[in-house]
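Just dropping this structure here.
A single protein chain has been omitted; all remaining protein chains appear in their positions.
Read from first to last, the chains carry the letters A and B; within each, the first residue is number 1.
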Amino acid sequence: MEALPKWADAVLVPLISIVIAFAISALVILAIGENPLEAMRLMVEGAIASTYGWGYTLFYATNFIFTGLAVAVAFHAGLFNIGGEGQATLGGLGVALVLLNVAWPHWTVALAAAVLGAMAFGALWALVPAWLQAKRGSHIVITTIMFNFIAAALLNYLLVNVLKPAGQMDPATARFAAATVVPKLAHILGAVGIPFNPRTPANIALVLALVAAFLVWILLWHTRLGYQVRAFGKSEPAARYAGISPVRITLWAMLISGGLAGLMTVNTVMGEAQRLVMNVSEGAGFIGIAVALMGRSHPVGVVLAALLFGFLYQGGAELEFWTSITRELIVVIQALVILFTGALDEMVRAPLARLFVAIRGRR
Amino acid sequence: MEAGRATSGPGGRPDTAAPAIELRGISKAFGPVQANRAISVRVARGTIHGIVGENGAGKSTLMSILYGFYRADEGEILINGARVAIPDSEAAIRAGIGMVFQHFKLVENFTVLENIILGAEEGRLLAPSLARAREELARLARDYELQVEPDAVIEELSVGHQQRVEILKALYRKADILILDEPTGVLTPAEADHLFRILANLRAEGKTIVLITHKLREIMAATDSVSVMRRGEMVATLRTADTSPEELAELMVGRKVLLEVEKAPATPGRPVLEIDDLRVTDRKGVERLKGISLAVRAGEILGIAGVAGNGQSELLEVLGGYARGRGRVRMNGAEIDLSGRHADGQTRRAAGIAHVPEDRQRLGLIMDFAAWENIAFGYHHDSLYQRGALLMDNRRIREDARGKLGRFDVRPPDPWLAAKRFSGGNQQKLVLAREIERSPDLLLVGQPTRGVDIGAIEFIHRRLIALRDAGKAILLVSVELDEILSLADRIAVMFDGRIMGERLPEATDERELGLMMAGVVPGAEREAG
Partner (left out) sequence: MTLMQSLLGAAATVALTAGAALAEPGLVIDMGGKFDKSFNEAAWRGAERWKAETGGSYRDIEMQQEAQREQFVRRMVDAGSNPIVVLGFQNMATLEKVAPDYPDTRFALIDGVVDLPNVRSIIFAEHEGSYLVGLLAAMASKSGTVGFVGGMDVPLIRKFGCGYAQGVLAANPNAKIIANFTGTTPAAWADPVKGGEIARSQIDQGADVVYAAAGATGIGVLQAAADAGVYSIGVDSNQNHLHPGSVLTSMLKRVDNATYEVFKAGPAVETGIVVMDLAAGGVGWALDENNAALITDAMKAKVAEAEAAIIAGTLKVHDYMSDDSCPAITF
């Protein structure tokens, strides 16, 4: 649809989609006998009215920025990477191995090493499906989703049989050394005089995520590799004509995508849990798909969409805590937002385009 | 509408009866673009009426309104003197209008008969419909030279026969008015002649035909009257007998155009490209090139004539570096790797081969990319475009693009505009600007003026001649015989993956080339000797 101006496509369509999703959610809440306005107030208050809420909202958003960027980079290469879960799982393993096996003198070095570990493991986990796609034509949607299961099984095996300290019942690694504890957002903000709730998990990984978003922007629009990735994603035949190797670009795009998904665990494993537990990715890999769709695969859009989903996660938790709205219903609300912003936005776009044409016609 | 049909009997009385089609003040806008502006035209019953105009002049929009794909913002449509509303194509069919699209709308794995009754089945069982259709088909074939094997599967038919099926479909639905959109684009000259015979037969039966084409020769040969469209307006409607191709071209473009390409005789130099026994086998294991041997010299244009699908595309793909082949190809004396393993489009460009592909929208451009991004396409490794080891110098590329757009008269000359927003001609100029400005030793050009308007064709032809005159070699592939005849210094005809022979343009004609394109070599002794 050419009729829609760019700003309307980027801002108005998602906004209207969100409003519709919330309106339907309100009806659902009404139907079970709760007050939707009160529910909305609880969500907003719980998620963004205090630094406590922000601390969690930003923590979740950090995960979604990483996984959203991962999906977005693959999208630009025309690849549908739904293996963010598995790549994050392996990324977590990378972080844990790096932090457990070396006595890091300071958190800065540890952080750098953990970043490399997370990226390397996540990237390698994406490399196999990428290779199968590029060389053998095995569909990447199938292979990446299968690799999610393999990753979960692998991590489970390693935690239960190898990494779990003797005598510990919980299938998790030992806690990382105290020297590897990264500063929380509260410490960073505190250093510049902004009070922030220190008991929230948001940490320096948020900064890392924003840097990653910026670097992805540079990569896609200012590097030769990004140029080739985008060209390949738009048209494979044209890319071949231009001498862009489909194999090379597929591998690179997936390596970067997997690395970004893996980076998520710097936030969860290193920044929050300080040990590796079984359920590393917690669906953030899948949420990343919705985030990338909603953010139009642009880093700025991804950051904004990630914030929205962070809000939904934290606001949803608060809603569950203070009302009798069960967590299943909160999942329904989150799903509605994904449905409308990710899958059904054409439903909004087409009428909106007609409206714009009508307005212009009258002028 | 039925009443309207009753007032004028079959055969019609052209002077007294109402016109078969009358459009009054049709306007249609898409957003800010006025595609049709107050268009009025009358097409007399039992005539062939041509509509010409450049790409984007509004021909297709107008016909889409007539066929119910779009609704006009203003104006009315009269069929046989009666006002009709055509909200959808079903209504168009009820009003007796049939349409043959440029891209056929046939179900590839259905038989001819099944395609013909598709959407016009009667009753729940297919058998009676099929039987009736078979009978009707035999009658139509008899009456109009429209022979097609009813039980043949569409994908096994030639393009010309597929087109006949489209016409039969329309006639089976009792169409009195037949609209054909660029019907000869995919046909051999012989097939095109046959089509015009069919159209003449239909006219004799009292059918009304609207022919949309950009080929002025066809207008002159086949139509009774012609309308010219320019920028959404109907600028003239003329009796064909009273006009000339030059006048029509001028009306279309709005200024005088040279239809003949002016060029000096070629002064060929050393061979630049030498092809020896080149073979290509496609993925299905079918051999598409069966031993091609050719040479292109510096300062000459070698034209490859042939009906689409006879191996020309494969030839360009192999030479362009994005398909594999066997055999020997030398560029400036150095052998080129055809295995596809170590060489690609990049190494071809480094060897001095530039390539304007046949399908610019699918291959030559990234349609969603801005013009400036497309200017770097294929040349993204150019050191001029780099900033440091990793970054691209986007500003530099945009500057370069601005210059190239200006020199090739790409309109609008806006480097930020996405490729898809340019007209076909300007897209082609964008590709040409990118490839020609590299001053390659060899330029591969496929269908340089397909879907390009007359004004741009003139420009493109001049640039190709200029490149030749600068001492570069050009391999030109085109299905337009006119183009080959007027541009090429030497002509090779391809049929079924082979070169049927070479001719000099001044020593041959369309008839001979047409036969060769169909696989017949007239005076085969010349080949033997």
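As a convention for this text, a contact is a pair of C-beta atoms (placed from the backbone, for glycine too) under 8 Å apart; a residue touches a chain by one contact, two chains touch by 3 or more.
Being a predicted model, the structure only gives us computed values, none of them experimental.
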Left-out chain, listing which of the shown chains it touches: A
By the document's definition of touch, the residue of A:Y56, A:W107 or A:F286 touching the omitted chain is A:Y56
Specify the residue from the set A:A242, A:A273, A:I289 or A:V337 that touches the hidden chain. A:A273
In the full complex, which of A:I194, A:V247, A:A335 or A:A358 touches the chain missing from this view? A:I194
Tell me, which residues in subunit A touch the chain that this view leaves out? 45, 49-53, 56, 59-60, 152-153, 156-157, 160, 166, 169-172, 175, 193-197, 199-201, 268, 272-273, 275, 277-280, 282, 313, 317, 320-321, 327
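Just so we're on the same page, only the chains that are shown with their structure count from here on.
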Just give me the whole-number Å value for how far the CA centre of subunit A lies from that of subunit B. 47
Within their complex, state which residues of subunit A touch subunit B. 2-3, 218, 221-225, 227-228, 230-231, 234-235, 237-238, 240-245, 356-357, 360-361
Listed in rising order, subunit B residues that touch subunit A in their complex are 29-32, 73, 320-322, 344-349, 355, 357, 362-369, 373, 376-378, 380-381, 386, 390-392, 394, 421
